[in-house]
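Left out: one protein chain. Kept in place: all the others.
After this line comes chain A, so read on.
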Amino acid sequence: MFYSLISGAIPAFEHFGVFRFIFSAEWDPHPEAEQYGALSFITGTVLTSFLALVFCLPFSLPVALFTGEYFKGKKVASVISAVIDLLAGIPSIVYGLWGFYTLRPLIMDLGLSSQGFGILTASLVLAIMIIPYAASLSAEFISMVPRELKEGAYSLGATRLEVIRNVIFPASGSGIFASYILALGRALGETMAVTMLIGNTNNIPYSLGDTGNTMASVIANQFGEADGLKLSSLIAIGLLLFLITAIINFIGKLIMKKLS
């Protein structure tokens, strides 16, 4: 698998050099002077994913506390986790449609961006998409905090909030951190929804309303008509994306392994 990615990417790397390919923001398919560089897509990917992580935090953390601590094992918690499961089951393309027809007009009305496409729209939808992963994993870590620790704090007169802040978060902090890292890994690779919402322009985005392209969306958009050097460049972007997500996931898994 790895081999086929690398062998496909070699022509692009050979032609431009690995370093220049990664750090060049030019993407020019003119037949005479083809110039391909991945920098604008890397920035697009990183920007949308981290923004999505920020947007998803205020929702996934309460859900994790709700199902993992406050209502652990109760019926309400199972309702919420069923909702979360359903959210995880909706296909990426349906999220994209929803973002296009519901969220985009809203963003336009708010005047955040003239077309409604762009980094902000894409990361909002991405945030909804990764809530399930972040929430269910961190709920697991929160519910794994030993009872004795919590009861000790209660017996000292702590309120529930103080137990959460001073016992549960320190005890499960790295687990929660790991689950957000894994959610980030998901966000990095998301393709369809982002492709439909980010605007697909080959430039480095500088603000929230700017359009751009992520590594996954440029592959999805241009793979069909690509050949020769362009195809190889797209495969090279795929390779980079694969490496980035693999590293992110590896870090997340490593933290988790240390815990258990």
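The definition used in the following text is that contacts are C-beta pairs under 8 Å (C-beta built on N, C-alpha and C of every residue); 3 or more make two chains touch, one makes a residue touch a chain; residues count from 1.
What we mean here is this: contacts and distances are computed from a predicted model.
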If you had to name the missing chain as UniProt does, which of "Methionine ABC transporter ATP-binding protein", "Phosphate transport system permease protein PstA", "FdrA family protein" or "Predicted polyphosphate-or ATP-dependent NAD kinase" would it be? "Phosphate transport system permease protein PstA"
Which residue of A:Pro62, A:Gly173 or A:Gly228 touches the chain not shown here: A:Pro62
Across the whole complex, list the residues on chain A that are touched by the chain not included here. 1, 4-5, 7-8, 58-60, 62-63, 65-67, 70, 80, 83-87, 89-98, 100-102, 128, 131, 135, 159-162, 164, 182, 185, 188-192, 196, 216, 219-220, 223-224, 234-235, 238, 241-242, 245-246, 248-249, 253
